[in-house]
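Every protein chain of the complex appears in place save one, which is left out.
So, chain A:
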Amino acid sequence: MVRDMRGAAPHSLVLKAGLIGGLVGVYVVAVGVFAAFAARPVVAQSLSLGQIMLLSIALTVGWSAADARQGRSGGLAAAALAGVLAGLVYAGVLLMAREAKLQAMFVALTPAALNTGLFGRTGLAALVAAALIAGLAALGGGLVRQMPAPARRTLLAVAIAVLVGALLRDLWISFFANLLGGRWWVSTIYTGNGLSWTGTGVAVAAGLAWQALRMLGRREAGARSTSLIGIALLLAAAILIPYFTNAFVAQVMLLVGLYALMGTGLNIELGLAGLLDLGFVAFFAIGAYVTALLTADSPLAIAHLSFWEALPIATLCAAAGGFVFGLPVLRVRGDYLALATLGLGEIVRLLVVSDMSAPVIGGAQGIVGIPRPDLAGTPMVSQLSLYYLTLVLTCLVALAGWRLQHSPVGRAWAAAREDEDVAATLGIDLVRSKLRAYVLGAAFAGVAGALFATTLGSIFPQSFKLDVSINVLALLVVGGLGSLPGVFVGSLILIGLPEFLREFGEYRYLFYGFLLILVMRVRPQGLWPDPLQARTS
């Protein structure tokens, strides 16, 4: 007790956390995110995504204010105080905004939005309600911070399970309907747009079970077999989920597979050899355009090959592009390489849209009429079959990447990434080693480009912008640099998830940004890191 009394609460921390939290809440309402998210129920009709967002802001306020130096009860008091302050700031500003009729400046500040934001109350009642709710939530945040780590992880797993259950509702509905025999499940688990209370219970149980499995797996089995089981589960999900759901899911998963394929390529460059390549999209474009020119039913076509004949040629062309560009550029070190490759990406994009090249590759009109691949004489037209094609190619490429990683060539990449001088004194030719990584990465991007062309049936210059390179880079970082399963997880989360959250419109990129920041703060080694890299970084 004596210890708890020692050292007064750092008022500045409480003040700061409360003020910032309150203003973040105001911001969220003012730009309209809250209104969009409030329309989405999560638990029965009683908790919407918007409310969850406000609550998590208050929770974070409490977490930050409950500094360990203040002892247990001191920390909780500080958390609650900061929460109350945040609630007062939040409600106060919104009340003033209602009086000032700021809708002219902030379109999203409609009377309705303000009304939900203020819990349907006015004046003093709104202030009291906000302070009370935020104070309690912040107290919860403080408690969470003081919990032992396993309890915290369990809570997190439960929260994620509930969110995944509610937000990916369409996915689960089609899954239940097709697999587990019918609509009965659906009507028990969901009401309207959100989870029912039963559904919430199921989700909580699923989260608990998941956490229990993880803890059991960690204790019983070595890291190696846990990751093998994980990979098997991932693969089973990749095979089964699109099959048992619908064409939309297959289409999204196809995109996920395509990005995983590119991720495997960039993983060789960045994750294994340490080359930051921002022009990766260039080789994706080469693969796509070569495939289009060789197979399309179009006046621009230069041959009428089948996809299977065009695929190796496109891959080789992309690899050759990597070689020609890599030779001069790879003598450049570090940051300069990123800039040089960024330039390459832009050059390729400009060439593709330019009028000069229009007679050859179609300019802004692109190339249309690219046929689907044939399988045993019949074209693969369904999204599902195209998805499986992508999955098979992605797995093959991932297998190749894995073999490379554990070969002398892969070890040489790792060595050069860690210490160029020592690598050289061991006989590793640095330029050659980097060039090899760059060419292989380019080749993998070429495979992805070829697939992209054939699955879409037409290609346009807009598809080959810098965003592609950035997306691939981001998915590698989120999944865990240098980790192959990480590529798939990263792709699923950064490419797949936004597609499933389309109903949130542009705001879904908020998830994207939020997720990136969260991963960098909480798990800088990535969601599924390479075991060795995780242990020593």
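Note that a residue touches a chain if its C-beta (ideal position, glycine included) is under 8 Å from a C-beta of that chain, and two chains touch if they have at least 3 such contacts; residues count from 1.
FYI, contacts and distances are computed from a predicted model.
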| item | value |
| --- | --- |
| Name per UniProt, for the chain absent here [options: "Sarcosine oxidase subunit delta", "ABC transporter ATP-binding protein", "Pentalenolactone synthase" or "Fe-S, FMN containing oxidoreductase"] | "ABC transporter ATP-binding protein" |
| Options A:A415, A:I470 or A:L516, residue touching the unrepresented chain | A:A415 |
| Option touching the unshown chain, where A:V368, A:L404, A:A424 or A:L515 are the choices | A:A424 |
| Chain A residues touching the omitted chain (full complex) | 408, 411-412, 414-415, 418-419, 421-430, 532-533, 535-537 |
